[in-house]
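The structure appears right after this line, and notes come after that.
The complex appears here without one of its protein chains, the remainder shown in place.
Up next is chain A:
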Amino acid sequence: MTGALHILIGVARAQWRRLMLWGFAFMVLSQVAMLAALILRFQALPNYQTFYNWPGNVARIIRSTPALSDMPGIIAEEWLVEIGRMNYDYGTGISEWSLNVIPSRLVVMFVLGILVGLCAALMRVERCSLPVRGSARAVTGLGAGLIAMTNATMSWVVCCATPSWVVGLAMMGLGVSSSLALETLGPWLNFGGFGLLLALALCLAWRSSRRATILAEPAHA
């Protein structure tokens, strides 16, 4: 395992610029993908955007929340930007749908991008056989999918009671009972996604370290 960790750290050190790029790409593309999905789903372009004073709001939360343990959860829900579609057929306008850019989720997407990039780099280092590479890609996709899904930040007026990640699924057409059933599994699915990616990275690094050990062993005559 130590060898595997050495390989991981070595790859991360050697390719940190590329991994950062992966992180930024995931951060940006996840928001673009969600916005595109909303536009396609509702067949309408956004017509309003609101920018929030995120640092100021976080400072306010820190000042006014007595318990340290309460702060992360509240800060995690703070919005930076809201982009959406306002329907002016009713009242003075009602937000039909919106995409909320939330810094805490951007961080998650950034970490996800780094992990995916790391797995891709390890696959290249390992020079896996085609079936292994296929399996590794499938696991990467599954892990990334779970994380992206549970960090969706799409919203609409229907979340009268508890806006959560399943709103995004419901907006994309998932049934009510299925989305409600999935709601409580959110944290587990999220951890599961990260677990899969970490396990894959470790597995690939372990394979590389084992191969290096075998190659380094002296041949017996």
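Keep in mind that, in the parts below, a residue touches a chain if its C-beta (ideal position, glycine included) is under 8 Å from a C-beta of that chain, and two chains touch if they have at least 3 such contacts; residues count from 1.
Please note the rule applied: contacts and distances are computed from a predicted model.
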| item | value |
| --- | --- |
| Undepicted complex member, UniProt protein name, chosen from "Sugar ABC transporter permease", "Electron transfer flavoprotein subunit beta", "Cell division protein FtsX" or "NitT/TauT family transport system substrate-binding protein" | "NitT/TauT family transport system substrate-binding protein" |
| Sole contact to the chain not displayed, among A:F26, A:W97 or A:F110 | A:W97 |
| Positions on chain A where the hidden chain makes contact | 42, 57, 60-61, 63-67, 69-70, 73-74, 77-78, 87, 89-97, 156-163, 170, 175-177, 179-180, 183-184 |
